[in-house]
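The other protein chains are all here in position, but one chain of the complex has been omitted.
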Amino acid sequence: MSEETMNEGADLSRREFLGTVTAGVAAAGVAAACVPFVSSMNPSSDVLAKATAEIDISGIAPGEEKTFPWQGKPVFVVHRTPEEIKAMESSNGGKDPEADAKRVQKPEWLVVIGICTHLGCVPNKTSSGWLCPCHGSVYDNSGRIISGPAPKNLHIPPYHFVAENKILIGKA
Amino acid sequence: MMSKIIAWVDQRFPLTSFVKHELTEYPTPRNLSYWWGFGFLAGFVLVIQIVTGIFLAMHYKPDSKLAFDSIQHIMREVNYGWLIRYLHSTGASAFFAVIYTHMARTLYYGSYRRPRELLWWTGQGLLLLMMATAFMGYLLPWGQMSYWGAQVITSLFKATPVYGEQIVTWLRGGFTVDDPTLTRFFSLHYLFPFLIFGAVIVHLVALHTVRSSNPSGINLADKDNIPFHPYFTVKDLFGLGIFMIIYMLIVFFKPDFFIEAANNIPANPMQTPAHIVPEWYFLPFYAILRSVPDLAGGVVAMAISVLIFAAMPYLDRSRITGGARYRPVYRAMFYIFVINIFVLGYVGAHPPTGTLKTVGEISTMIYFMTFLLLPFISRWEEKFVLAKGLPPAVEEMARKEIAEAEGNV
Partner (left out) sequence: MSKNKLFGLFVCLILTGQAHADQAQLQRGAHVAVEVCNGCHTLKYIKYSDFFKLGFTKKDVDAMRGDKPLDSPLLSQMDPQSELSMFGIVPPDLSLMAKAREGGAHYIYEMITGFYTDSKGQTANRVFPGIKMPDILMVSQADAAGKQAIDAKAKDVSAFLEWASDPQAEERITLGKYVIGYFVVLTVLLYFLKKKIWKRLG
């Protein structure tokens, strides 16, 4: 092998190395450039500011239900009567069994997301719980699925009591 | 696996041969300088503008009551909204800077000459589309400059004979620039970039038919053509790197450089700002408009000042190739023309009073005289240059072309 071809070979491999490095740096740049664009489609700061909702439940009489918006979704808050609490505590629900105590923080207050776990309709309040107008799923006064196509109990949003009559939804 | 997929596609669509023919092995004159990289840059900026524009449109509200606030929403609340908006607003200026340089190169090296007339004209069409897109986009922030710029430019159509008023009202969808104007400008501002994209493809087809011109002006022998890839891909990408550094310096460190202060005041149809100016890329044409004391005359002069470039293949009657390179008089005219453009730009940015008004009028004269004198000067210069002597290849081409032309007469 002459010296010249050897030099050429070394040169070629150096060029390939440089080419690979440059291509790598460029590819990393393209990937990084995607970040702001993808990120811009996430909730903006004013939307995130509405991620939690502070609600006043003082006006809800025993046996009454009130719906509050949280992140654009309906949240049902029910002031349950002692009889309802008793009935719920003695049952374990239907096809998605769960103890009532696990679904409430204070037995007299039930807080559930008002979206049917079947296909996302908003169920209507009945005396014994809820009935979904879309496909007839029936929920009890603990928001547990009793009958119908819905697979799961109504979801519980993260929330906590900030005062006797005030709930902050969106943060456990 | 990959090669199997490509083979499958190639049986049904000329993918590999297309890429080879038009990109990787596309024969390109080896002597192209960095001035030939601005077409690629323009394409890149177009992509930046389309991508940032699509993302801005996700957050922007084309409603006269919401538009200004929605821009501030983008700037303050949307994740990286400020970045996307500054990329877009600076990108508009970058686009014009790149395109004007691209045009200047074409003029300097005579790249508009036969057989590249159609290439040049599709470029002219692209420039007009770009100007319209930029103008409509500038209304969208709904600031004072946006509003009054749109008001003034739509008013220019008053100069149309007989139907002037009707056309202005039709353009605006109202008696002044208002909500209907904003919504239609938004709609068209979103549409036009895709028309530009299509026109770019036509421009490229024309380019690949006649091939790139080159600084020597002569048609190169095959041995002087090199494959586009990797030589010009890497050269163009290096140029892009330089461009990106400058572009990003403005985006991150001087992003308000191209945004007029008055455009941070919401549009007020009841009060015109003390001094309204168009964006820098329209300034020379604006100066020409103002230098003619008559509305219709000014509008016509401005329109001609943009459209006259299309006549270059016929105005330049010299048969000497290579543009300004072998033509000292044409070169001098080119530089005078460029300096004059800057003078016009300066005049356009300032109130037309006193000396500046006179300067504007003289500059406007020079602008048009350059084009009008070119047919005569170019023929005179041709004789003078041929007598003085040229590189053999250039002289041969010129003599051949002259002989052909005379044979036809």
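Chains here go by letter, A and B, matching the order in which they are written, and residues are numbered from 1 within each.
One rule holds in what follows: contacts are C-beta pairs under 8 Å (C-beta built on N, C-alpha and C of every residue); 3 or more make two chains touch, one makes a residue touch a chain.
The shown structure was predicted, so the numbers you read here are calculated from the model rather than taken from an experiment.
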- Message: For the chain not shown, which residue from B:Ile265, B:Val329 or B:Met369 touches it across the whole complex?
- Response: B:Ile265
- Task: Determine which one of B:Arg172, B:Lys235 or B:Arg290 touches the chain that has been left out.
- Result: B:Lys235
- Of B:Leu23, B:Met75 or B:Val152, which residue touches the hidden chain? B:Met75
- Contact with the hidden chain, among B:Met1, B:Val162, B:Ala221 or B:Ile245, goes to B:Ile245
- Missing-chain contacts on chain A, rising order, are 11, 14-15, 18-19, 21-22, 25-26, 29, 32, 46, 49
- Query: Where does chain B touch the missing chain, residue by residue?
  - Reply: 30, 72, 75-76, 82-83, 226, 230-231, 234-235, 237-238, 241-242, 244-245, 248-249, 251-253, 255-256, 259, 261-262, 264-265
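What we mean here is this: only the chains that are shown with their structure count from here on.
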- Message: Using mean CA coordinates as chain centres, what's the gap between chain A and chain B in Å?
- Response: 50
- Item | chain A-touching residues of chain B, taken from the complex the two chains share | 51, 55, 58-59, 73, 76-81, 83-84, 237
- Item | chain B partner contacts - residues on chain A that touch it in the complex | 26, 35-37, 39-42, 44-47
